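All protein chains but one are shown at their positions in the complex.
For reference, chains read A and B in written order, and residue numbers begin at 1 within each chain.
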Amino acid sequence: MARMKAGEIIGIRGPFGTPWPVQEAEGNDLVIIGGGIGLAPLRPALYYTLANRSRFGKVVLLYGTRTPQDILYRKELEALRARFDLDVDVTVDRAGSDWHGDVGVVTRLIPKASFDPASTFAFICGPEVMMRFTAMALQKREVPLQNIYLTMERNMKCAIGLCGHCQMGPLFVCKDGPVFRYDRIRDIFTTREI
Amino acid sequence: MSRPGMDGQFGRVVMARDGIDALIRLLDRQGFRVLGPTVKDAAVALAEISSTTDLPVGWTDAQDAASYRLVKHERETLFHYTVGAQSWKQFLYPSRTCLWRARRAGTELRIESGASPEQKMALFGVRSCDLHAIGIHDRVFAEGSYRDPGYVRRRSNMFVVAVNCSKAGATCFCTSMSTGPRATDGFDLCLTELTSPDGITYFVEAGSSYGQEMLAQLPSRTANEPDVSSVNVMITGTIRQMKRSLETAELKPLLQKNAEHRQWLDVGKRCLNCANCTMVCPTCFCVTVEDTTDLSGNAERRRAWDSCFTLDYSYIHGGHIRTSPQARYRQWLTHKLASWHDQFGSSGCVGCGRCITWCPVGIDITAEAGAIRKSVKIG
């Protein structure tokens, strides 16, 4: 798709599935946590929040990626860091001496992030292992499980819950997800190869 | 088509074999492509038929886990066997379908439907388990929020002739799933083959007004009470023959709570993950979608039967979710017997036993589910 030129045709079906519950989160603090390419699906939620900034308490963006070169939307993130109404924290797994930011996994940013756990919503997107540890770290700070949302990825062919590819236990990522409430999928989420 | 079933609203008659031939001819004259059981490559296979001589006349079958043999029967029966490897899904939900084609026309792209004209079908000799399987597909493809236009089209023009089973195969367990052996619903006509020392006759009941209309045009006599009791005796005999069973009480929570049971590991060692069980299953409907292009840049999107037993089924960027055979078997069995209830309000299994017979290593769904139940009870 990246090689396509203006005027060429692409086919799109949808929308399907569940969105980030931005409206339910209003009136609360919001922590958005992305891992690697997982920042992309979180970006619309972040922009909705910023466009309706007064409806939210504290807003925090935590982002982890492999190396400084892998940082997605780097320029945008730099601009966002300058805002006073948003905390942005970025960490990388490994970096050279020219990197002055945090090094380590994204979960390490959670204990020091500034939000009121009891009234916080969290949106997580990244590799499954990252989401598992992130949800655990949020749990440790006593964010209510029903306020934690994460988005799952599975192979999809039909997007209407029929072809079977995205099935996860009784759930279908295409129609019941991709955004799931953590307390509803915790058992399935922690079962291997389900 | 209304399908009131066995309440006696429609007629019941008794006919000889020539009546069955008259029925096939009548269906043919009305423009149906008549599909029914035949003998092909030493097995009962579904194909076009034009008379009763195309049926497996005088054949019966001996089935067991990983084994199927046709055996000569002492009588000139037409239906004294159970289900073969294929199910009716090959006609109602074909293994390969073209969804659409895209053709280049200068700088424009023309999208055309992949559907091709089809003759209406009469399914002849559908067993009760398979009627229930079609009922399940109706819920999936015709009654859900998204309808499959091809399925709906084929289904709405279809005539169904059911057959009550005169024997139970060694892999049958329809009584456990409450799906047979008597056909109670979902047919236009239902046949019961009655063998007596005097000869072979066919008890035929209509299950729809269309079936009733057809029945009126066939050579027959009105059925009487002894005929009805002969049917009941035969079906009772079939039920008694059924050796396999699957305990369904609380099966859904049992399987869903035991995702990490050691039985999965055990079956994973035996399972070939060859996908035969899902291909022969009359309800398995997973599909993949493939895009192809030709030299001139025209494209085609095709749909083909897929299986949760393949590695690519669970592929996502960076790897596969279900790499182990036990995870794939667990996915199949728990979907079929447990999460199918969450999705469609019934079990996905109709007890036809095909997955047991046609598994090359004879893995038995009733035994695997049974082993988990047994160990949990003890433990």
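A few comments on the model shown:
The working rule: a residue touches a chain if its C-beta (ideal position, glycine included) is under 8 Å from a C-beta of that chain, and two chains touch if they have at least 3 such contacts.
Keep this in mind: contacts and distances are computed from a predicted model.
According to UniProt, the chain absent from the figure is "Oxidoreductase", selected among "Acetyl-CoA carboxylase", "Multiple sugar transport system substrate-binding protein", "L-lactate dehydrogenase complex protein LldF" or "Oxidoreductase". Contact with the undisplayed chain is limited, among B:T60, B:Q86 or B:S208, to B:Q86. For chain B, the residues in touch with the chain missing from this view are 40-43, 45, 66-69, 84-86, 90, 95-96, 104, 109, 269-276, 279-280, 290-297, 299, 304-305, 307, 309-312, 323, 325, 357-358, 360-362.
To be clear about the criterion, only the chains that are shown with their structure count from here on.
Residues 109, 140, 145-146, 256, 259-260, 285-289, 306, 308, 313-317, 321-324, 327, 330-331, 334-335, 338-339, 342-343 of chain B are the ones that touch chain A when the two sit in their complex.
Touching chain B in their complex are the following residues of chain A: 9, 153-155, 157-158, 160-165, 167, 169-170, 172, 191-194.
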